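One structure follows; several queries about it will come next.
Every protein chain but one is kept in place in this view of the complex.
Presenting subunit A:
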């Protein structure tokens, strides 16, 4: 009987202890996970919103420049035809009696052509559709080096300040603290020069500058190809046909329509965007 009692007590003792520990562990894990999830749910939107604002500032101007340059060329070209036909229409409308003393020629053909060009301009020079904007969004590539440099430098600048403060508290005005301050100034200078060609004599800076120029040239080439593609697509068929129609219509009124058209198209719209 004495042998049986210790076994029972031992089993009961270990069993109850393990059971209690498991409950405690599960309870603590559950509470900690819940708290963590709650914390993350509070912090993540704040970080995402801050990131959105930073990202927008980095690319908004670039997007504006590219959109402006593309659209201005297209609308300028179409508008040349509009001005050409419209001014001739107004001229003959205001000078019917003088130009056509006895015969009365119908100038409505010019008015109809003006209306046609207006419709085409509204069709081809409208704002980009949602599908186009979606493609721009999905196909966006972060080409610029400056953006990456800015993001990296913003994260790296936090650490030196902390170390400098710590050293100030420890050194009490020694020279090492001043060195840290000088290093920070150097980093600030690098930030001002966008991390490229700041040193001047350093090979790394020269290489960085060369790679930057190469990428910019590539970007410009892509942009020109895209622009040329759009112009070819529009001007290859429809624009040429409409130009021919304008020339024929104007020539039927006794003017040199081809010369007028050539003079109009020879004028270029110069746009410089940095």
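A few remarks follow.
The working rule: a residue touches a chain if its C-beta (ideal position, glycine included) is under 8 Å from a C-beta of that chain, and two chains touch if they have at least 3 such contacts; residues count from 1.
We take it that contacts and distances are computed from a predicted model.
Name of the non-displayed chain as stated in its UniProt record, restricted to "Ubiquitin-conjugating enzyme E2 1", "Protein LTO1 homolog", "Lipoprotein lipase" or "Trafficking protein particle complex subunit": "Protein LTO1 homolog".
Of the listed residues A:34, A:56 or A:244, the one in contact with the hidden chain in the full complex is A:56.
Along subunit A, the points of touch with the absent chain fall at residues 32, 35-36, 39-40, 43-84, 86-88, 90-91, 94-95, 98-99, 101, 114, 118, 121, 125-128, 133, 136-137, 140, 142, 147, 151, 255-256, 259-260, 263-264, 267, 269-274.
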